[in-house]
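The complex is shown incomplete by one protein chain, all other protein chains being positioned as in the whole.
Up next is chain A:
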Amino acid sequence: RFTSRPQFTNCPTMIVMVGLPARGKTYISKKLTRYLNWIGVPTQVFNLGQYRREVVQTYKNYEFFRPDNEEAMKIRRSCASNALKDIANYFTKEQGQVAVFDATNTTRERRGAIISFAKEKGYKVFFIESVCDDPEIIEANIMQVKLSSPDYENYDKEEALVDFLKRIDCYKMSYVPLDEEKDRHLSFIKIFNVGSRYLVNRVQDHIQSRIVYYLMNIHVTPRSIYLSRHGESELNLLGRIGGDTGLSSQGQKYAKALAEFIRGQSIKDLKVWTSHMKRTIQTAEALGVPYEQWKALNEIDAGVCEEMTYEEIQATHPEEFALRDQDKYRYRYPKGESYEDLVHRLEPVIMELERQENVLVICHQAVMRCLLAYFLDKSADDLPYLKCPLHTVLKLTPLAYGCKVESFYLNIQAVNTHRDRPTNVNVARKPEEALQTVPEHL
(Lines give C-alpha, C1' and ligand atoms only; values in the text may rest on other atoms or scores of the structure.)
Protein backbone atom coordinates (compact mmCIF):
# COMPACT_ATOMS: atom_id res chain seq x y z
CA ARG A 1 0.00 0.00 0.00
CA PHE A 2 2.85 2.32 0.69
CA THR A 3 5.04 3.81 -1.99
CA SER A 4 8.76 3.22 -1.78
CA ARG A 5 11.43 5.89 -1.70
CA PRO A 6 13.03 6.47 -5.10
CA GLN A 7 16.73 5.74 -5.46
CA PHE A 8 18.52 8.83 -6.67
CA THR A 9 22.06 8.05 -5.72
CA ASN A 10 24.04 5.18 -4.33
CA CYS A 11 26.51 6.92 -2.08
CA PRO A 12 26.19 10.08 -0.01
CA THR A 13 27.01 13.30 -1.81
CA MET A 14 28.68 16.39 -0.38
CA ILE A 15 27.76 19.60 -2.09
CA VAL A 16 30.50 22.11 -1.41
CA MET A 17 29.75 25.80 -1.91
CA VAL A 18 32.57 28.05 -3.11
CA GLY A 19 32.67 31.82 -3.29
CA LEU A 20 33.39 35.13 -1.63
CA PRO A 21 30.94 36.37 1.00
CA ALA A 22 27.66 37.84 -0.26
CA ARG A 23 27.66 35.76 -3.46
CA GLY A 24 24.42 33.96 -2.66
CA LYS A 25 25.94 30.74 -1.30
CA THR A 26 23.59 30.48 1.66
CA TYR A 27 20.62 31.43 -0.50
CA ILE A 28 21.48 28.65 -2.95
CA SER A 29 22.28 26.19 -0.15
CA LYS A 30 18.94 26.67 1.56
CA LYS A 31 16.90 26.69 -1.62
CA LEU A 32 18.59 23.61 -3.03
CA THR A 33 18.18 21.79 0.28
CA ARG A 34 14.49 22.63 0.37
CA TYR A 35 14.05 21.32 -3.19
CA LEU A 36 15.97 18.09 -2.60
CA ASN A 37 14.05 17.32 0.59
CA TRP A 38 10.78 17.97 -1.22
CA ILE A 39 11.60 15.50 -3.99
CA GLY A 40 12.48 12.92 -1.36
CA VAL A 41 16.27 13.20 -1.03
CA PRO A 42 17.17 13.71 2.65
CA THR A 43 19.41 16.78 2.61
CA GLN A 44 20.83 19.11 5.24
CA VAL A 45 22.79 22.36 5.23
CA PHE A 46 25.92 22.75 7.33
CA ASN A 47 26.65 26.46 7.55
CA LEU A 48 30.14 27.21 8.77
CA GLY A 49 29.22 30.71 9.87
CA GLN A 50 26.85 29.18 12.41
CA TYR A 51 29.56 26.96 13.84
CA ARG A 52 31.77 30.01 14.16
CA ARG A 53 29.03 31.99 15.93
CA GLU A 54 28.61 29.20 18.47
CA VAL A 55 32.30 29.29 19.36
CA VAL A 56 32.93 33.03 19.19
CA GLN A 57 29.82 34.21 20.99
CA THR A 58 30.17 37.87 20.09
CA TYR A 59 31.28 39.18 16.75
CA LYS A 60 33.45 42.28 17.09
CA ASN A 61 34.51 43.27 13.60
CA TYR A 62 36.08 42.22 10.32
CA GLU A 63 39.51 41.80 11.98
CA PHE A 64 38.47 38.26 12.91
CA PHE A 65 38.70 37.38 9.23
CA ARG A 66 42.11 38.92 8.57
CA PRO A 67 44.36 36.28 7.00
CA ASP A 68 47.10 37.09 9.52
CA ASN A 69 44.86 36.56 12.56
CA GLU A 70 46.39 33.29 13.83
CA GLU A 71 44.02 32.88 16.75
CA ALA A 72 40.99 33.26 14.53
CA MET A 73 42.42 30.94 11.88
CA LYS A 74 42.74 28.20 14.47
CA ILE A 75 39.13 28.65 15.52
CA ARG A 76 37.91 28.68 11.92
CA ARG A 77 39.82 25.51 11.03
CA SER A 78 38.43 23.73 14.06
CA CYS A 79 34.91 24.80 13.12
CA ALA A 80 35.39 23.39 9.64
CA SER A 81 36.61 20.14 11.10
CA ASN A 82 33.58 19.94 13.41
CA ALA A 83 31.26 20.59 10.53
CA LEU A 84 32.83 17.74 8.57
CA LYS A 85 32.41 15.44 11.57
CA ASP A 86 28.73 16.37 11.75
CA ILE A 87 28.38 15.67 8.05
CA ALA A 88 29.84 12.19 8.49
CA ASN A 89 27.42 11.66 11.35
CA TYR A 90 24.50 12.84 9.25
CA PHE A 91 25.33 10.30 6.57
CA THR A 92 26.06 7.32 8.75
CA LYS A 93 23.66 7.73 11.66
CA GLU A 94 20.84 9.84 10.27
CA GLN A 95 20.40 8.31 6.79
CA GLY A 96 21.16 11.59 5.10
CA GLN A 97 21.87 11.42 1.37
CA VAL A 98 23.11 14.91 0.59
CA ALA A 99 25.00 17.37 2.80
CA VAL A 100 25.49 20.95 1.69
CA PHE A 101 28.66 22.44 3.11
CA ASP A 102 27.92 26.15 3.10
CA ALA A 103 31.18 28.06 3.53
CA THR A 104 33.49 30.20 1.40
CA ASN A 105 35.93 27.33 0.65
CA THR A 106 37.87 29.87 -1.35
CA THR A 107 41.32 28.30 -1.14
CA ARG A 108 42.62 25.32 -3.01
CA GLU A 109 44.00 24.05 0.29
CA ARG A 110 40.61 24.03 2.01
CA ARG A 111 38.96 22.35 -0.95
CA GLY A 112 41.75 19.77 -1.07
CA ALA A 113 41.13 18.90 2.57
CA ILE A 114 37.44 18.41 1.89
CA ILE A 115 38.13 16.22 -1.13
CA SER A 116 40.49 14.01 0.92
CA PHE A 117 37.92 13.72 3.67
CA ALA A 118 35.23 12.71 1.18
CA LYS A 119 37.50 10.25 -0.60
CA GLU A 120 38.40 8.57 2.64
CA LYS A 121 34.74 8.15 3.57
CA GLY A 122 33.49 7.24 0.09
CA TYR A 123 31.35 10.33 -0.46
CA LYS A 124 30.88 11.99 -3.83
CA VAL A 125 31.74 15.68 -4.04
CA PHE A 126 30.05 18.30 -6.18
CA PHE A 127 31.15 21.95 -6.03
CA ILE A 128 28.85 24.91 -6.59
CA GLU A 129 30.77 28.14 -7.10
CA SER A 130 29.06 31.48 -7.30
CA VAL A 131 31.07 34.19 -9.03
CA CYS A 132 29.83 37.73 -9.12
CA ASP A 133 31.64 40.99 -9.75
CA ASP A 134 28.68 43.31 -10.05
CA PRO A 135 28.94 45.70 -7.06
CA GLU A 136 25.23 46.51 -7.22
CA ILE A 137 24.21 42.87 -6.81
CA ILE A 138 26.68 42.40 -3.98
CA GLU A 139 25.46 45.45 -2.13
CA ALA A 140 21.86 44.37 -2.57
CA ASN A 141 22.74 40.96 -1.10
CA ILE A 142 24.42 42.55 1.86
CA MET A 143 21.46 44.82 2.49
CA GLN A 144 18.98 41.95 2.24
CA VAL A 145 20.56 39.31 4.43
CA LYS A 146 23.81 40.37 6.00
CA LEU A 147 22.68 43.41 7.92
CA SER A 148 20.09 41.39 9.79
CA SER A 149 22.65 38.74 10.74
CA PRO A 150 23.32 38.16 14.46
CA ASP A 151 26.84 39.44 13.74
CA TYR A 152 25.56 42.96 13.13
CA GLU A 153 22.93 43.24 15.88
CA ASN A 154 24.73 46.15 17.49
CA TYR A 155 25.81 47.94 14.35
CA ASP A 156 24.00 50.65 12.48
CA LYS A 157 23.44 50.02 8.76
CA GLU A 158 26.23 52.18 7.41
CA GLU A 159 28.87 50.77 9.77
CA ALA A 160 27.71 47.24 9.04
CA LEU A 161 28.07 47.71 5.32
CA VAL A 162 31.57 49.13 5.69
CA ASP A 163 32.64 46.33 7.98
CA PHE A 164 31.24 43.64 5.75
CA LEU A 165 32.98 45.01 2.68
CA LYS A 166 36.26 44.88 4.59
CA ARG A 167 35.42 41.32 5.52
CA ILE A 168 35.07 40.41 1.86
CA ASP A 169 38.48 42.00 1.17
CA CYS A 170 40.06 39.65 3.71
CA TYR A 171 39.04 36.71 1.55
CA LYS A 172 39.86 38.28 -1.79
CA MET A 173 43.62 38.02 -1.41
CA SER A 174 43.65 34.28 -1.03
CA TYR A 175 40.67 33.45 -3.26
CA VAL A 176 41.48 30.90 -5.92
CA PRO A 177 38.39 30.18 -8.04
CA LEU A 178 37.76 26.75 -9.51
CA ASP A 179 39.80 26.49 -12.66
CA GLU A 180 38.58 24.96 -15.92
CA GLU A 181 41.93 23.36 -16.57
CA LYS A 182 43.49 22.66 -13.18
CA ASP A 183 40.23 21.40 -11.71
CA ARG A 184 39.03 19.48 -14.74
CA HIS A 185 38.84 16.24 -12.75
CA LEU A 186 36.42 17.71 -10.24
CA SER A 187 32.64 17.80 -10.57
CA PHE A 188 31.34 21.31 -10.36
CA ILE A 189 29.11 24.08 -11.63
CA LYS A 190 30.29 27.68 -11.73
CA ILE A 191 27.48 30.20 -11.68
CA PHE A 192 28.33 33.62 -13.11
CA ASN A 193 26.46 36.79 -12.25
CA VAL A 194 23.33 35.26 -10.79
CA GLY A 195 22.84 32.84 -13.65
CA SER A 196 23.59 34.60 -16.89
CA ARG A 197 26.25 31.97 -17.48
CA TYR A 198 27.12 28.52 -16.16
CA LEU A 199 30.17 26.31 -16.53
CA VAL A 200 29.37 22.67 -15.77
CA ASN A 201 32.08 20.05 -15.41
CA ARG A 202 31.86 16.26 -15.04
CA VAL A 203 28.37 15.64 -13.73
CA GLN A 204 28.73 12.18 -12.21
CA ASP A 205 25.24 10.90 -11.63
CA HIS A 206 21.51 11.45 -11.67
CA ILE A 207 21.23 13.60 -8.57
CA GLN A 208 24.01 15.93 -9.73
CA SER A 209 22.28 16.24 -13.09
CA ARG A 210 19.01 17.17 -11.35
CA ILE A 211 20.84 19.67 -9.15
CA VAL A 212 22.41 21.35 -12.18
CA TYR A 213 19.06 21.51 -13.95
CA TYR A 214 17.45 23.06 -10.87
CA LEU A 215 20.20 25.64 -10.38
CA MET A 216 19.91 26.65 -14.01
CA ASN A 217 16.19 27.31 -13.67
CA ILE A 218 16.02 29.40 -10.53
CA HIS A 219 16.26 33.18 -10.55
CA VAL A 220 16.12 36.05 -8.10
CA THR A 221 13.85 38.50 -9.95
CA PRO A 222 11.19 39.70 -7.50
CA ARG A 223 7.77 38.17 -8.12
CA SER A 224 4.80 36.59 -6.36
CA ILE A 225 3.08 33.23 -6.67
CA TYR A 226 -0.62 33.08 -5.91
CA LEU A 227 -2.06 29.72 -4.89
CA SER A 228 -5.76 29.04 -4.67
CA ARG A 229 -8.13 26.12 -4.92
CA HIS A 230 -11.03 26.04 -7.36
CA GLY A 231 -14.27 27.54 -6.12
CA GLU A 232 -16.51 25.28 -4.04
CA SER A 233 -17.76 22.40 -6.20
CA GLU A 234 -20.97 20.37 -6.23
CA LEU A 235 -19.16 17.36 -4.77
CA ASN A 236 -17.54 19.52 -2.07
CA LEU A 237 -21.05 20.37 -0.86
CA LEU A 238 -21.91 16.68 -0.58
CA GLY A 239 -18.69 15.90 1.29
CA ARG A 240 -17.52 13.66 -1.56
CA ILE A 241 -13.86 13.45 -2.55
CA GLY A 242 -12.38 13.62 -6.05
CA GLY A 243 -14.56 13.47 -9.13
CA ASP A 244 -14.86 16.11 -11.85
CA THR A 245 -17.87 18.32 -11.12
CA GLY A 246 -18.56 21.97 -11.77
CA LEU A 247 -18.79 24.86 -9.34
CA SER A 248 -21.62 25.29 -6.87
CA SER A 249 -23.30 28.69 -6.74
CA GLN A 250 -20.96 29.72 -3.93
CA GLY A 251 -18.06 28.50 -6.04
CA GLN A 252 -19.18 30.68 -8.91
CA LYS A 253 -19.37 33.66 -6.55
CA TYR A 254 -15.81 32.92 -5.50
CA ALA A 255 -14.63 32.85 -9.11
CA LYS A 256 -15.98 36.36 -9.59
CA ALA A 257 -14.47 37.53 -6.30
CA LEU A 258 -11.13 36.04 -7.32
CA ALA A 259 -11.25 37.98 -10.58
CA GLU A 260 -11.85 41.18 -8.66
CA PHE A 261 -9.07 40.41 -6.22
CA ILE A 262 -6.60 39.70 -8.99
CA ARG A 263 -7.52 42.92 -10.78
CA GLY A 264 -7.02 44.78 -7.51
CA GLN A 265 -3.51 43.37 -7.13
CA SER A 266 -2.42 44.97 -10.41
CA ILE A 267 -0.02 42.17 -11.21
CA LYS A 268 2.43 42.62 -14.05
CA ASP A 269 2.35 39.91 -16.72
CA LEU A 270 0.38 37.40 -14.66
CA LYS A 271 0.30 33.81 -15.90
CA VAL A 272 -2.69 31.73 -14.83
CA TRP A 273 -2.51 27.95 -14.57
CA THR A 274 -5.31 25.46 -13.91
CA SER A 275 -5.70 21.68 -13.94
CA HIS A 276 -7.68 19.76 -16.57
CA MET A 277 -10.67 19.45 -14.24
CA LYS A 278 -13.88 21.39 -14.71
CA ARG A 279 -13.85 23.12 -11.35
CA THR A 280 -10.49 24.83 -11.81
CA ILE A 281 -11.20 25.73 -15.42
CA GLN A 282 -14.57 27.26 -14.53
CA THR A 283 -12.84 29.27 -11.80
CA ALA A 284 -10.25 30.57 -14.26
CA GLU A 285 -12.85 31.44 -16.89
CA ALA A 286 -14.24 34.14 -14.61
CA LEU A 287 -10.88 35.90 -14.64
CA GLY A 288 -11.23 36.76 -18.29
CA VAL A 289 -7.53 36.30 -19.02
CA PRO A 290 -5.71 33.54 -20.92
CA TYR A 291 -4.86 30.50 -18.81
CA GLU A 292 -2.89 27.28 -19.31
CA GLN A 293 -4.17 23.86 -18.32
CA TRP A 294 -1.80 21.33 -16.74
CA LYS A 295 -2.82 17.70 -16.33
CA ALA A 296 -0.13 17.49 -13.66
CA LEU A 297 -2.22 19.87 -11.52
CA ASN A 298 -5.17 17.44 -11.39
CA GLU A 299 -6.32 16.44 -7.89
CA ILE A 300 -4.91 13.32 -6.26
CA ASP A 301 -6.52 10.21 -7.74
CA ALA A 302 -8.46 8.48 -4.97
CA GLY A 303 -8.79 5.30 -7.03
CA VAL A 304 -11.56 3.06 -5.71
CA CYS A 305 -12.58 5.80 -3.27
CA GLU A 306 -13.31 8.42 -5.92
CA GLU A 307 -16.53 10.37 -5.27
CA MET A 308 -17.15 8.68 -1.91
CA THR A 309 -17.81 10.45 1.36
CA TYR A 310 -15.50 9.66 4.26
CA GLU A 311 -18.42 7.82 5.89
CA GLU A 312 -18.73 5.60 2.81
CA ILE A 313 -14.99 4.97 2.76
CA GLN A 314 -15.16 3.92 6.42
CA ALA A 315 -18.08 1.65 5.67
CA THR A 316 -16.63 -0.02 2.57
CA HIS A 317 -12.84 0.18 3.15
CA PRO A 318 -12.26 0.55 6.92
CA GLU A 319 -8.77 -0.96 6.78
CA GLU A 320 -7.64 1.31 3.96
CA PHE A 321 -9.04 4.28 5.84
CA ALA A 322 -6.95 3.42 8.90
CA LEU A 323 -3.81 2.73 6.90
CA ARG A 324 -4.16 6.14 5.32
CA ASP A 325 -4.35 7.82 8.71
CA GLN A 326 -1.24 5.95 9.76
CA ASP A 327 0.93 7.39 6.98
CA LYS A 328 -1.06 9.83 4.91
CA TYR A 329 1.98 10.92 2.88
CA ARG A 330 2.99 7.51 1.58
CA TYR A 331 -0.41 5.82 1.54
CA ARG A 332 -1.64 5.06 -1.99
CA TYR A 333 -5.38 4.60 -2.61
CA PRO A 334 -6.03 1.25 -4.35
CA LYS A 335 -5.87 2.06 -8.08
CA GLY A 336 -5.07 5.61 -7.08
CA GLU A 337 -2.19 7.78 -5.91
CA SER A 338 -0.33 8.81 -2.81
CA TYR A 339 0.85 12.28 -1.79
CA GLU A 340 4.33 11.01 -2.58
CA ASP A 341 3.16 10.22 -6.15
CA LEU A 342 1.65 13.71 -6.33
CA VAL A 343 4.94 15.35 -5.42
CA HIS A 344 6.61 13.37 -8.16
CA ARG A 345 4.13 14.48 -10.78
CA LEU A 346 4.21 18.07 -9.58
CA GLU A 347 7.96 18.37 -9.94
CA PRO A 348 7.82 19.77 -13.49
CA VAL A 349 5.24 22.29 -12.27
CA ILE A 350 7.60 23.43 -9.53
CA MET A 351 10.45 23.63 -12.01
CA GLU A 352 8.38 25.80 -14.31
CA LEU A 353 7.18 27.92 -11.38
CA GLU A 354 10.83 28.57 -10.60
CA ARG A 355 11.44 29.74 -14.17
CA GLN A 356 8.39 31.98 -14.26
CA GLU A 357 7.66 35.26 -12.55
CA ASN A 358 4.13 36.20 -11.48
CA VAL A 359 1.84 33.16 -11.55
CA LEU A 360 -1.63 32.33 -10.21
CA VAL A 361 -2.13 28.58 -9.77
CA ILE A 362 -5.76 27.47 -9.44
CA CYS A 363 -5.64 23.90 -8.21
CA HIS A 364 -6.94 21.41 -5.63
CA GLN A 365 -6.55 20.64 -1.93
CA ALA A 366 -3.94 17.87 -2.04
CA VAL A 367 -2.10 19.53 -4.92
CA MET A 368 -2.00 22.87 -3.14
CA ARG A 369 -0.67 21.17 0.01
CA CYS A 370 2.22 19.71 -2.02
CA LEU A 371 3.08 23.04 -3.66
CA LEU A 372 2.82 24.89 -0.36
CA ALA A 373 5.06 22.34 1.35
CA TYR A 374 7.71 23.04 -1.28
CA PHE A 375 7.62 26.82 -0.80
CA LEU A 376 7.36 26.71 2.98
CA ASP A 377 9.76 23.79 3.51
CA LYS A 378 7.22 21.55 5.23
CA SER A 379 8.11 17.93 6.01
CA ALA A 380 6.38 14.89 4.55
CA ASP A 381 4.64 14.44 7.90
CA ASP A 382 3.19 17.95 7.93
CA LEU A 383 2.37 18.17 4.23
CA PRO A 384 -0.88 16.16 4.09
CA TYR A 385 -2.34 18.19 6.97
CA LEU A 386 -1.54 21.70 5.74
CA LYS A 387 -4.61 23.89 5.87
CA CYS A 388 -5.73 24.92 2.39
CA PRO A 389 -9.32 26.06 2.80
CA LEU A 390 -11.62 26.88 -0.10
CA HIS A 391 -12.08 30.49 -1.16
CA THR A 392 -8.72 31.61 0.23
CA VAL A 393 -5.81 32.88 -1.85
CA LEU A 394 -2.26 32.50 -0.57
CA LYS A 395 0.24 35.03 -1.90
CA LEU A 396 3.83 33.79 -1.63
CA THR A 397 6.65 36.28 -2.07
CA PRO A 398 10.27 35.11 -1.84
CA LEU A 399 12.05 37.10 0.81
CA ALA A 400 15.64 36.77 2.00
CA TYR A 401 16.12 33.05 2.59
CA GLY A 402 12.47 32.11 2.70
CA CYS A 403 8.99 33.01 1.64
CA LYS A 404 6.53 35.59 2.91
CA VAL A 405 2.95 34.26 3.03
CA GLU A 406 -0.12 36.47 2.91
CA SER A 407 -3.52 34.84 3.22
CA PHE A 408 -6.59 36.42 1.63
CA TYR A 409 -9.99 34.98 2.52
CA LEU A 410 -12.34 36.38 -0.11
CA ASN A 411 -15.37 36.36 2.17
CA ILE A 412 -17.44 33.87 0.21
CA GLN A 413 -18.86 31.09 2.39
CA ALA A 414 -17.71 27.55 1.61
CA VAL A 415 -17.74 24.13 3.23
CA ASN A 416 -14.72 23.00 5.15
CA THR A 417 -12.93 20.09 3.46
CA HIS A 418 -10.07 19.70 5.93
CA ARG A 419 -9.91 16.40 7.81
CA ASP A 420 -7.39 16.31 10.64
CA ARG A 421 -5.62 13.17 11.74
CA PRO A 422 -7.92 11.38 14.21
CA THR A 423 -6.54 10.22 17.56
CA ASN A 424 -7.03 6.53 16.88
CA VAL A 425 -5.37 5.30 13.67
CA ASN A 426 -5.46 1.64 14.58
CA VAL A 427 -6.97 -0.71 12.02
CA ALA A 428 -9.18 -2.15 14.75
CA ARG A 429 -10.69 1.20 15.69
CA LYS A 430 -14.42 1.89 15.91
CA PRO A 431 -16.17 3.79 13.10
CA GLU A 432 -16.89 6.78 15.36
CA GLU A 433 -13.19 7.06 16.11
CA ALA A 434 -12.35 6.97 12.40
CA LEU A 435 -14.94 9.62 11.58
CA GLN A 436 -14.04 11.83 14.53
CA THR A 437 -12.50 14.59 12.41
CA VAL A 438 -14.65 14.49 9.28
CA PRO A 439 -15.88 18.00 8.44
CA GLU A 440 -19.60 18.70 8.06
CA HIS A 441 -21.39 18.33 4.75
CA LEU A 442 -24.87 17.91 3.28
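Assume contacts are C-beta pairs under 8 Å (C-beta built on N, C-alpha and C of every residue); 3 or more make two chains touch, one makes a residue touch a chain; residues count from 1.
Everything that follows uses one rule, which is that contacts and distances are computed from a predicted model.
Trainee: Missing chain, UniProt name, options "AP-1 complex subunit gamma", "6-phosphofructo-2-kinase/fructose-2,6-bisphosphatase 4-like", "ER membrane protein complex subunit 4" or "GPI transamidase subunit PIG-U": which is it?
Mentor: "6-phosphofructo-2-kinase/fructose-2,6-bisphosphatase 4-like"
Trainee: Of A:K93, A:K268 or A:K295, which sits in contact with the chain we cannot see?
Mentor: In the complete complex, the chain left out is touched by residue A:K295.
Trainee: One chain isn't shown here. Among A:I28, A:V131 or A:V212, which residue touches it?
Mentor: Of these options, the touching residue for the absent chain is A:V212.
Trainee: Among A:R355, A:K404 or A:K430, single out the residue that touches the unshown chain.
Mentor: Checking each option in A:R355, A:K404 or A:K430, the one touching the absent chain turns out to be A:R355.
Trainee: Would you write out the residues of chain A that touch the absent chain, in ascending order?
Mentor: Counting over the whole complex, chain A touches the hidden chain at residues 3-4, 7, 180, 184, 196-203, 205-206, 209, 212-213, 216-217, 276, 278, 281, 285, 289-296, 306, 335, 341, 344-345, 352, 355.
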